[in-house]
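For this view, one protein chain was removed and the others were kept in their places.
Then we have chain A:
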Amino acid sequence: MKILVCISHVPDTTSKINFTNGDSEFDTNGVQYVINPNDEFGLTRAIWFQEQQGANVTVVNVGGPDTEPTLRKALAIGANEAIRINANPTDGLFVAKQLAEVIKTGGYDLVIAGKESLDYNGGMVPGMIAGILGSNFVNSCIDLKVDGTNATAVREIDGGKETVTTTLPLIVGGQKGLVEEKDLRIPNMRGIMTARTKALQVLEPVGADAATKAVKFEKPAPKSAVKLVSPDNLDELISLLHNEAKVI
């Protein structure tokens, strides 16, 4: 089984979010980058398929040379090889078109991409890949088993979960649940050393137009200070919630 894991290179979840250039660009100054958490759950599940079922795992990212450390980290965690598509990921559709091309050329059986990235939160790339390729698609996937060309997946639904069956080739929008937090791997020294010698192929993008563009960013308005209520006067809290906030 050939697996492709799509990796987004995103600011660490503790990053302070600021903008520059007239609020038109994300300020990368002092920001640490990580593998998008939803992608890392998918990558770890892919490594499980590699170890248990002999799958070959390729990781791919659309981005400039500055995103290579994130791909190297994925290699250190255990991916067999990496591909970087040398382009600025302008919007979800552009990224999906690039990835669809890699999937067509590489003949992957299973593609796992995080259901959304923690920077733009578009939540569209896996679905758009499936739309472009006409492949089977399971989003918000929290469990995945593959037997030959048959797959059984569990997806999260509002208020519960749903079990589905489908066949490869399959696109999966992954999240926590594909593996648990405790299953995530921190690269060890051996992994980091081997990662240096693994193939990282750089491909030029195919011609594709973006459908949307991010014009501007805004930070939420500063909040007024919290109103503290004494624990001995909870009637006041109820009154504030009822009369002022009007939420109960």
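Note that in this section a contact is a pair of C-beta atoms (placed from the backbone, for glycine too) under 8 Å apart; a residue touches a chain by one contact, two chains touch by 3 or more; residues count from 1.
Please note the rule applied: contacts and distances are computed from a predicted model.
Student: Could you check which of "FAD-dependent oxidoreductase", "Deoxyribose-phosphate aldolase", "Electron transfer flavoprotein alpha subunit apoprotein" or "DNA polymerase V subunit UmuC" matches the UniProt name for the chain that's left out?
Tutor: "Electron transfer flavoprotein alpha subunit apoprotein"
Student: Return the single residue from A:K104, A:K145, A:K161 or A:R196 that touches the missing chain.
Tutor: A:K161
Student: Which listed residue, A:N21, A:Q52 or A:N121, touches the chain dropped from view?
Tutor: The single option touching the absent chain is A:N121.
Student: At which residues does chain A meet the chain that is not included here?
Tutor: 11, 13-14, 17, 19, 37-38, 91-93, 96, 118-128, 130-132, 134, 136-140, 152, 155-167, 173, 176-177, 180-182, 210-220, 223, 226-231, 234-235, 237-238, 240-242, 245, 247-248
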